[in-house]
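One structure, as structure tokens, below. Some questions next.
The complex is shown incomplete by one protein chain, all other protein chains being positioned as in the whole.
Then we have subunit A:
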Amino acid sequence: MAAGGPGSKTYSFKVVLLGEGCVGKTSLVLRYCENKFNDKHITTLQASFLTKKLNITGKRVNLAIWDTAGQERFHALGPIYYRDSNGAILVYDITDEDSFQKVKNWVKELRKMLGNEISLCIVGNKIDLEKERHVSVEEAEGYADSVGAKHYHTSAKLNKGIEELFLDLCKRMMETAQAEERLRGNGASTAAPGRRGVQIIDDEPRAATAAGGCCSSG
């Protein structure tokens, strides 16, 4: 780090978005990414896969946000999507007790499959509908605490709490990545991608598939 100075490293994180259909996962992430939308993407303006570039305390962070299908019938496909994730955002609707239950199931599964190395965020969305709240703040926050997750309240509609959620998540993922780096003894030569696909790359990572093969097939 000393030689390259701050900012010479780029963290690439994969964040998976889980939650029942209709809880507003898609609007949440769209809201977050819409301002600086990366127009290089092939599937422009689709919300299944989004990226965001951040600069946090002088370090560049590339977020890749993977949406999943929330319908019950697709539940079993979860592992295909969340493997190698650095973070997971578990969204429920504060007016829907069921959706909170689903989040609990996801947490259990993630902890079982990925252990403690994945940073979990539990997100109560739709706080603009506070009057119809069915999941109490205490219950939700208490639960999050008990499983080592952070809890957030957001409203995609009012654009509330979203920046904070992602920023916080990034910081936590960076901490995990840095701890991992230290574990590997800072061996510069062994800068291979760490476990779970944390990639520390010098200089800008390539825009992978997007840059090369933009298609606009008609």
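Throughout what follows, a residue touches a chain if its C-beta (ideal position, glycine included) is under 8 Å from a C-beta of that chain, and two chains touch if they have at least 3 such contacts; residues count from 1.
Quick note on the criterion: contacts and distances are computed from a predicted model.
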For the chain omitted from this view, which of "Ribosome biogenesis protein YTM1", "Poly(A)+ RNA export protein rae1", "Mediator of RNA polymerase II transcription subunit 14" or "Ras and Rab interactor 2" is its UniProt protein name?
"Ras and Rab interactor 2"
What is the set of subunit A residues that contact the non-displayed chain in the whole complex?
4-5, 7-8, 12, 14, 17, 21, 25-26, 29-30, 41-43, 45-49, 51, 64, 66-77, 79-81, 83-84, 192-193, 195, 197, 199, 203-218
